[in-house]
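Complex shown without one protein chain; remaining protein chains in place.
Entry: subunit A
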C-alpha cells in the first residue's frame, strides 16, 4: 500500500503516528505530493493524506486511515472510539481548521485563535476528568487518542494555546507527545518549525467557515440532564430532614474585619475606577459588580471576607478636568469620589471599604516600596524623550496623546496602550501623535526618569507564577496575557512622570516629579486598607493566611499580574500577592462600544433614571457577564430576560409557592410526606445547588446564575405536574399531596432566596421577609438543600416580585441612550473649539472644494511619508504632520463629517 502525504498537511500527523501499528503486517510506501495534486481519481477537491490499498481502493479520510492501521494490528472497534472519532470529524475539525487558519494564514493571535476551539478543548478535558482515565477510551492509549492528538498537536504544541486550567487535557497531551511514534511524526511533519510548517499547505486551502454563531453570545451552553443514583437521592433526603439544626452559628460581625488564623480569609479587590470618569455598565460588570457577587457569596459561606475598592485619583486626567471645571485637583477628586460612591451605593455594592488613593497612607506605602526597590538595585535612571504640547504648555500624559499604533496601525491608539492589539506603547513611538486636548502635534523633549528594572525581576516573577497559577482560578484570558508578556520578554518600565498631582518621588533631583499612576495605583489597595485599619499589614503582608481575589477587565491584567507583583517581589517584604486574578472580556453596547464622547450607552448615574430597579440591572448585567468571551448589552434582550427568566420563571415560581401556603393553608407551611418523586426532586435541586457552589468557587458567576434558574424551572414543572390547586379540593389523600407539594415548593423558594442573595440582594431580602425565613437560614448557604421552613412555620404576606417591562418603555430607553446625546455633545465641543469653521458641522461644501482638499491631503501625506522615510528631523516631521492633520480636519468639515467623532471604532 502507498501513503500519499504533502508538506505541511496536518492530517499527516495522526496517520504517521498510527502507521507504526501496521508495521510487519503490510508494506508501506510513502510518497510526497503537492498540496493541489489530485491523488484520488474520484474526488473533485484535492485531499491528503490518502492511503492507496493494494486492492486499488482509496482511504481518503484521516481517521479511516488510522483506523485501518489499528485494525491491521488486531484492534477491535468499540462504541466509545467511534464516538470520539465522530466527534472529531463533526465538532473538533471545523473549530480546529478555523483556529489554524487564523493563526497560520491570517497571523491572528491569542483569543482570536483560541476562541473557536476553547469549547472543544474543554469538552475533552471534562470527559477525561469525568471518566477518570488517563486516555480517551480507557486505561491504554488507543485509536481515539492518536487521532485527536494528531489533530490538536500543531496548535497545542505552543504552550500559549494549551490552557493550563484544563489540567486533564494538559497531562493527556503531554503523555502522548512524549511517546516515540508521536514524537517522530511531529518531527517529520513540523520539522521543528512549529505550527508555521503548516503554512505552505494551509495557504492553498479555502478559508474554513467559522463555527456558527459563537463569537458573541449571551446564550448558555446546553447541559445534559444528570442521572441520579439511589445513594445520591438517599443522601439528599437525609440532609433535608435534618433541617435548621445543621446550620452552624452565624459568625459575629467584626469591625474592622481582620484575618483569623485557621479560617479561610478572603481578600477581594475590584479595580479602582478612575475618579473623573462616570463608570458605564461595562465598567460596573467588569469589576465592582462581579467582585460584589463573589464577596457576598464568600460571606454566605461564612468565610472571613474583606471587600475593598476606591477611586484612583492621581494623574493628568484629574489635572485637566480641574482646569476645565475651574477647581483644584483635590476639589475635583472630592466631587467625583462622591458621585462614584453614590452610583455604587445605588447598585447595592457591598464594599467593606470604599476609599481613595489621595491620602498620606498612599504616599507613605508607595515611598516605602520605592525605597526598598531602590536599595535592592531594582530601579534604573534614564533620560526619556517625552511628548510636550507647546500649546497647552505641559508634558502630555500617555492618555492624552492619540495616534496610530506602531504595531498594528490602529488609528486611535492611546499613548500608553492600543485598544486594538492590546500592546503597551511608548507615547513617543506613536505615529502621527496628537494632543488629545487641543489636537495640535506635540514635540519631543527629554527629561530624567526612573525605571522599574523588570528584566531583573523576571525570574522571581516566573517562580512565583509557577507556584501560583497551577490549580488557581486565574481566568484563561489573564493567564494568556501574562504568558504572552513573558514570552516577549519584559522591559524596564518608567515609573515617574513630570506632573504635580501625584505621589511625590522621594529622591534628590526628582522633586518636580511624581510616581506614574501605574506604579502607585495598585498600591492603592494597600493604602485604602491602611486607612481602614492600622493593622492593614495582617491582610497585605500575610500570604500564608490570605487568599487574594482581584477583579478587573482584561486591559488591567498586566498591572495586577505582572507590574505590581514585580514591585512587591523586589521590595522583599512578604507581600500578599494575587492568588486568583479574575478578568472579564469586554461588554459591548447593542452592536458597538460604549462611548462617553458619543453619548452611546448607559452610564452608572443614568441607570437610576430609567425607573428600572437596581436588582434588575444587576441581574441582567450578570446574566450577560462577559465571562470567557465578549458579550453585548441589548435593550431587547434585557426586556426578554426580565419577562421570561425573572417574571415568568423565577418570580412566578416563588410567588406561586408562597401564595399556595397563604391561600390553601392559612399561611402555615403544611405537613410534607415525601414520595419517591419528591425525593428525586430533592436530589435534583441538591445537585444543582452543588453546581452553583462549584461554579461560584471557581468565580464563574454567569454560569452559576443559570443554576438558580434551572432550579426554579424544576420547581415550576413540579407544581405544574402535581396541580396542588386541584388536589386541595379533592380527597384526604389528595389534600395531603397538595400539602407536600406546596411545602416542598415553598422550601425551594426559600433556598432560592439565599442563592439569589449575591445577585439580587434586595429581591432576596424581600422574599425572605415574605416567607419569614429564620435569620440564620438567611445568611448561610450550605452545600445541602435543607428544610428551612418546617411544617407549622408561619409565613408573611406574599406579593409579586417583578414587573413586566413593556416594549414601548424599552424602545424609548433605547432611543434615549443609543447615541441620542450625540448632537448635544458635538454642540458643546463646537462651542469650545477655537476655530469657528468647526462649528459648521452640518453644512457640506461644494464638491470641487472637497476634491481640492482631498488632493491637498494626499499631497501633504506624501510629503510626510517622504520626510519619515528620509529620517528627517523630528520637529520638521511634526510640523508637516500638524499641517496634514489640519488639512484633514478641514476636509472633514467640508464633507460635513463631525471632526471629533472617532471612526471605525466598532468592535466585534
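We take it that contacts are C-beta pairs under 8 Å (C-beta built on N, C-alpha and C of every residue); 3 or more make two chains touch, one makes a residue touch a chain; residues count from 1.
Rule of thumb we're sticking to: contacts and distances are computed from a predicted model.
Per the UniProt record, the absent chain's protein name among "Eukaryotic translation elongation factor 1 epsilon-1", "SEC24 homolog D, COPII coat complex component", "Sorting nexin-3-like" or "Cell cycle control protein" is "Eukaryotic translation elongation factor 1 epsilon-1".
Touch with the chain omitted from the figure is made, among A:90, A:383 or A:731, by A:90. The omitted chain makes contact with just one of the residues A:41, A:326 or A:666: A:41. Touch with the chain that is not drawn comes from one residue among A:79, A:139, A:231 or A:732, which is A:79.
The chain not shown here touches subunit A at positions 41-45, 53, 55, 57, 59-61, 63-65, 67-68, 71-72, 77, 79, 82-83, 85-87, 89-90, 93, 212-213, 222, 224.
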